[in-house]
Each structure stands twice: as C-alpha cells, then as structure tokens.
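Complex shown without one protein chain; remaining protein chains in place.
Each chain carries a letter (A and B) given by its place in the written order, and its residues are counted from 1.
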Amino acid sequence: MPHLVILYTPNLDARCDMGALCRQLADTMIAQRDEQGQAVFPVGGTRVLAYPAAHAAIADGGAAGQAAGGSGDYGFVYLNLRMGSGRSSRVHESVGQALTEVAKAFFDPMMGDQAIGVTLQIDEGTEVFGVKHSSLHPLFS
Amino acid sequence: MPHLVILYTPNLDARCDMGALCRQLADTMIAQRDEQGQAVFPVGGTRVLAYPAAHAAIADGGAAGQAAGGSGDYGFVYLNLRMGSGRSSRVHESVGQALTEVAKAFFDPMMGDQAIGVTLQIDEGTEVFGVKHSSLHPLFS
Partner (left out) sequence: MPHLVILYTPNLDARCDMGALCRQLADTMIAQRDEQGQAVFPVGGTRVLAYPAAHAAIADGGAAGQAAGGSGDYGFVYLNLRMGSGRSSRVHESVGQALTEVAKAFFDPMMGDQAIGVTLQIDEGTEVFGVKHSSLHPLFS
C-alpha cells in the first residue's frame, strides 16, 4: 500500500498518454511528505494501475454535448487512491491536492475540445486482513 | 459521483451487448427521484463502466453445470454502484430495486441456457478526500 487505480472511458487513450499520467502520479506520491517531513508512502509500495473500460455510458450519452456544438463524445476518469489507515486529515488533504494538480495539468488541455469529468477520491483501507509479500520492497530499504 | 462499475466474466460479451446494458443502467440512474421528487443523481455525474476480466474462475469450474446437462461455462456479473453518502435508506432501496430490474430484464433471457450469477451492491463512499474537475457537468447546469 498505497495504490492508485484509474478507471476511465476508452476514448481517452487516443487523446493522451495514460502511461505517462501513471508515472507522474507515482512520482507525486513518492514525493509526498507528512508533518514531520517523512515520506508518506514507501517507494517500493507505490503503484498506479490504469484501466480503460471495455464499455461505458456517460451522462446523457452525448445529446447535451452535441447541442452545445461539441462531439458529444464524453470522457470520464476516476482516480481512486487507497492508502493505509492512520494518517492525519492534513496528510489526506495535501496528498489529494497534489494528485489533483497533476490530474488537472494533464487533462485541462483536453477539456476545451471534449467534455471530460475527472473525479479523484482517497479511501482509507479498512481491511480485516492484509499481507504483503515482496521482492520489490527490499530494493528500497 | 455516482458511478457504477461492472466486473464480469469475458464469456458474456459473445452473448449480449454490455454497452447497451451500460446505457440502460445510466438512463435508469438519471431517472431516479428521491422522496421530494428531486433527481437522486446529477446527469453530468452519472457514469457506468464495464470491465470483462482477462482471467476468471467461477464456482467449481463447470462440473456441476455439466452434470446438470449444461455447458459448465458459467457467467458472473458484479454491479457495484458507489454513491455519495447521506442519502436515505429508502433512496438506496429504490435505486437498488430499479437497477436490479434492469439487470434482471437484461440477463434473464440468457439464464436458461447458461448458469449466470448476477450480484448488485450499492456502497456509500467513505472517502477522506474527494475532488471533481469537469468540463462535463457544466453542460447540464
């Protein structure tokens, strides 16, 4: 933990490099610091995974966008970060704002041409069981 | 918010039009009204995304289905709606029932030929951070 999962409409793959967004978000996560200046997330535990949907239906399907002179080919991106519990609300806020800035900088140039909705949410894990097994973490310790 | 994510076994894509189901579910979400007659979900914030699994294992893998004279090629569909917190249980129930009716009407004609399990659950979001950034919502305000 943490991991950030991105669910999105497949029409966005033709308009941007989602792999590059994953990298930018991971770098931003790695750079986060808490109130004591400590890294919020371990490098080896930082993961971003992005999934274009195979099928999607967004809003009214395009009518309002076409009525406004656009294509009606709406886009949607949902970014969900699940992080371990116990962090302060200040850390949640600063992490959320940092990731939001990355997402805005990435999608804003596309938003004029296309109606796109971007939602970012952070959940604290409430798992009743959790285990990590890794040959990745040791590279960073 | 809200969004409805559908996870399903890939064998169902050959038997039905999941994109059409997404549209039906989105239309149903948009049509929902609360006790005061107000729309439960904003049009611009209504999203349905469907994902066939790349790999899956269902139940016993097919033995019981074959023993019953079927193909043993089980199907499974999981529909998960995440909506904002604060709605009444009556709204949860009516939204859930409406979506269930759509899913039943869609899958029932297939269920005689194939053993299919359909599960629908609604979660209230408990996010510790959330932000929306959109050129889509303004089309509907």
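In the analysis below, a residue touches a chain if its C-beta (ideal position, glycine included) is under 8 Å from a C-beta of that chain, and two chains touch if they have at least 3 such contacts.
Keep in mind that what you see is a predicted model, and the values were worked out from it rather than measured.
J.: Which of A:Glu93, A:Asp108 or A:Glu127 sits in contact with the chain that's absent?
T.: Of the listed residues, the one touching the omitted chain is A:Glu127.
J.: What residue numbers in chain B mark contact with the hidden partner chain?
T.: The missing chain touches chain B at positions 7-9, 51, 53-61, 64-65, 68, 74-76, 78, 89, 92-93, 95-96, 100, 103-104, 107, 111-112, 114-124.
J.: Considering the whole complex rather than only what is displayed, give the residues of chain A touching the chain that is not shown.
T.: 1, 3, 5-6, 13, 18-19, 21-23, 25-27, 30, 43-52, 125-137, 139-140
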